[in-house]
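Shown here is a partial selection of chains from the complex, left in place.
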């Protein structure tokens, strides 16, 4: 046990917790004003819902003793045996600190999905879906990658959640657009963000919190943490620039929403790589994140599906690129990627990418269909016209 | 000259604008209003306290046109705005005695 590492991981957990309200604002600013509360709520309430699921059984499923590479044991049900002493995943911090740090990841991941079905999701169906998704998709994914499951065994590298957090939520987002269809008015109405300063504030909080997310994933206040901190920052910086450069080329002007989106794209892209690459490759990963995610968002317009806030374009494209780039650029922390003489790492990364997308998409699709057929998912046209804030929550965000 | 005031649902604005354009209307002025009427309002709840909000957000479209075109405007706007549900709103026609285009000083029919 080491007090410095404990302090570092606890503060990091607080930073990651803060990302969820940050995401709520990031998304909330992008919807129309009649839907802002419902959008915020879908992130905020997960701090409640997922945390309790995590304490009851989620943590145990993800980080209990490995059962055949597939899932964790039930030994930590109700956090039984998760105490003030070090646990199996880190010798220098209390087991509780590791558990709560991981809890914050479990909270924000399903919150990311909500961008896809914003402005048309019913609250009840959302709660049921998320509960199932944490148990059926997230906990296994976390186990496979970080809980000594089969992906970890295979040697897949995912420092802070390119697969567990970003690809998984993007695959669920894609499934959501398939099951739920488009918002009323899609194609004819302009869906213009109602409050961009709110979105930029959200992006600022996300960037701030991401230092906890990525550097905290070192689980120690050491050189690796410092390296992950720097790669995180520089990738975000590079991606913000890359995105607005793409905008300049594409439509003549850089936008504030573009800068904020680019920063998030860069943060997504570096997430799997942050602890395995050095700074200059991180900048390249960031540049790629900015360019590819911008193109991914444009593609949506071409393909015509309604991923309201671009979960697939940003988290799907960015997470995938980051996972592949880790296979290219890994060079520190006992890893090596293709460019450092280890082509097999790239194949492992590609396999983990394919497996993650396939599993998460199919499982999410089934869960969405299931909830749609039982509790119901989609608000009807009249509810969408009134806005989800009034229809689902009896509230109005703003009064003159 | 007449002023035609159309008070209707906000999400019909684009349709009405298109319908009026089609019959050659080149200008109009739009504002956001709150309507009280048969449509009734909705309930809001804040920390357990329920509030009945009576008004509904509506859009008001003002179009000044030559007398001869009033019927066309009413017809086009009615068609575009109608859903058949309570709350479709009203059209009011008011007399206008003079119109001036500020830029040129033109008046009357030439000014709209």
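Chains: A and B, in written order; residue numbering restarts at 1 for each.
Keep this in mind: a contact is a pair of C-beta atoms (placed from the backbone, for glycine too) under 8 Å apart; a residue touches a chain by one contact, two chains touch by 3 or more.
What you see is a predicted model; the values in this text were computed from it and never measured.
Protein chain copy numbers over the entire complex amount to A x3, B x3, going by this structure file.
The rule is short, and it goes like this: only the chains that are shown with their structure count from here on.
A separation of 45 Å divides the Cα centre of subunit A from that of subunit B. Across the interface of their complex, subunit A is touched by residues 11, 14, 42-46, 53 of subunit B. By the touch criterion given at the top, residues 185, 188-189, 385-386, 390, 394-396 of subunit A touch subunit B in their complex.
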